[in-house]
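With one protein chain withheld, the remaining protein chains of the complex are depicted in position.
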Amino acid sequence: MENSLHNFELFAAIKEIFNDKMPFNKVLGLKVKSIDFKRVELEFRMRDDLIGNYIRKTLHGGVISSVIDVTGGLAAFMGITEKRAAETLETKLASLENLGTIDLRVDYLRPGSGRIFTSSGITLRTGNKVAVTRIELHNDHANLIAVGTGSYMVS
Amino acid sequence: MENSLHNFELFAAIKEIFNDKMPFNKVLGLKVKSIDFKRVELEFRMRDDLIGNYIRKTLHGGVISSVIDVTGGLAAFMGITEKRAAETLETKLASLENLGTIDLRVDYLRPGSGRIFTSSGITLRTGNKVAVTRIELHNDHANLIAVGTGSYMVS
Amino acid sequence: MENSLHNFELFAAIKEIFNDKMPFNKVLGLKVKSIDFKRVELEFRMRDDLIGNYIRKTLHGGVISSVIDVTGGLAAFMGITEKRAAETLETKLASLENLGTIDLRVDYLRPGSGRIFTSSGITLRTGNKVAVTRIELHNDHANLIAVGTGSYMVS
Partner (left out) sequence: MENSLHNFELFAAIKEIFNDKMPFNKVLGLKVKSIDFKRVELEFRMRDDLIGNYIRKTLHGGVISSVIDVTGGLAAFMGITEKRAAETLETKLASLENLGTIDLRVDYLRPGSGRIFTSSGITLRTGNKVAVTRIELHNDHANLIAVGTGSYMVS
């Protein structure tokens, strides 16, 4: 039970950091929708300044890659944090500062049309320092807009 | 000579589109610095809202992937456009609307610290529809922050 | 019914090409296990000369990337072929000669231990010329050894 409380606090703290303390996440309007050790979900809304193609009014490719990077990073962090169960809440949160993307692949499958976009991330492999994640971005018509695969490190 | 004039107009028009007509490029503060058929260079300045890591004050990974995607896209478009020399200026510019990233890899090599960042892109292979590009992002201390490889299509 | 017969012949011919006419597939001992427009499965057995790490006796990374490339290519070809339903069997098979990988990402998740390995491929997006595919490689203990994402073109 204590552990559940610990995790509840951990999840809330991570959510706050991603939603409120990463300036560019705010530019994107990106919000953590759900979070646990196995799967994370983030959400953002279409806005005029997120547009890349001014004729088609679709998401800029950079918005898509940004969201996929954040989603993969959060999924990787959750996976690595689960492996470090013995650490204190403070130590876990402090290690978030050392989270970095090693590399990321993004596949742009369909034009980024829609009003609300949801990205979900899972880990394919989690080591003590490195995690490999897979990410999907859907619009509010359940179209798969883009997928990603990323390797992340917590040094 | 007419051809040079044509290219001069083409480059100016493309520059204007990338600088002024793609809303998210403005969010990034991204400007085309130099452009020709073989190599393109873009530039942007550090700003508080481009930060990802609020403790280290470094660029958000999504800013890096965004800039790399735009740079690769511009390089790819220039390569494909060079192959379509016979087309009119209007047709060339219209095809920009159909430029899309197929996929992109970004390798994050060093923290995104600096005041001014420059990304450069070249094409490794250019077909009639598909181009493969390589991109590098440096800061104003000539540190290589990130590299990318991307495949683009003009449909 | 004629269409089913056409597809039956098509699948058999493609299987024969992948199993018997691509010399390096024979080096790998790679065999098409199942095939249709939506999903393909290939299989190969561990052999001493497929080893990379001579101490751990695990698959060479190149064997893994090779199998993933072939699997993605076959999945892409099936997707593109389905879109070209109106073409004759001969035309479809002839286009196989023009199938090429644009680019491929492979993530090595776990050591390549096992006796029999199965790779499966699906398409994430299929255009008239370009297809994006996802590939998974499992061993005979259902461990996920590696995943891949690849873009392919039929020119």
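Order of writing sets the chain letters: A, B and C. Residues in each chain are counted from 1.
To be clear about the criterion, a residue touches a chain if its C-beta (ideal position, glycine included) is under 8 Å from a C-beta of that chain, and two chains touch if they have at least 3 such contacts.
Bear in mind the structure is a predicted one, so any value in this text is a computation, not a measurement.
Chemist: Sort through C:I14, C:V40 or C:L104 and give me the one touching the missing partner chain.
Modeler: C:L104
Chemist: Over the whole complex, note the residues of subunit B touching the chain we left out.
Modeler: Subunit B touches the chain not shown through residues 105, 107, 109-110, 124-125, 132, 134, 144, 147, 149, 151.
Chemist: Contacts of subunit A with the missing chain: which residues?
Modeler: 102-103, 105, 127, 129-130, 132, 149, 151, 153, 155
Chemist: If the missing chain were put back, which residues of subunit C would it touch?
Modeler: The missing chain touches subunit C at positions 21-28, 48-56, 60-63, 65-67, 69-70, 73, 97, 100-108, 111.
Everything that follows uses one rule, which is that only the chains that are shown with their structure count from here on.
Chemist: May I ask which two chains are joined by the most contacting C-beta pairs?
Modeler: Chain pair with the maximum contact count: A-B.
Chemist: Calculate how many whole Å lie between the centre of subunit A and the centre of subunit B, each centre taken as the average of the chain's C-alpha atoms.
Modeler: Averaging C-alpha atoms per chain gives centres 25 Å apart.
Chemist: I'd like the Å distance between the centres of subunit B and subunit C, where a centre is the mean of that chain's Cα atoms.
Modeler: The separation of the two C-alpha centroids amounts to 33 Å.
Chemist: Among the residues of subunit A, which ones contact at least 2 other chains?
Modeler: Residues 105, 107 of subunit A touch two or more partner chains.
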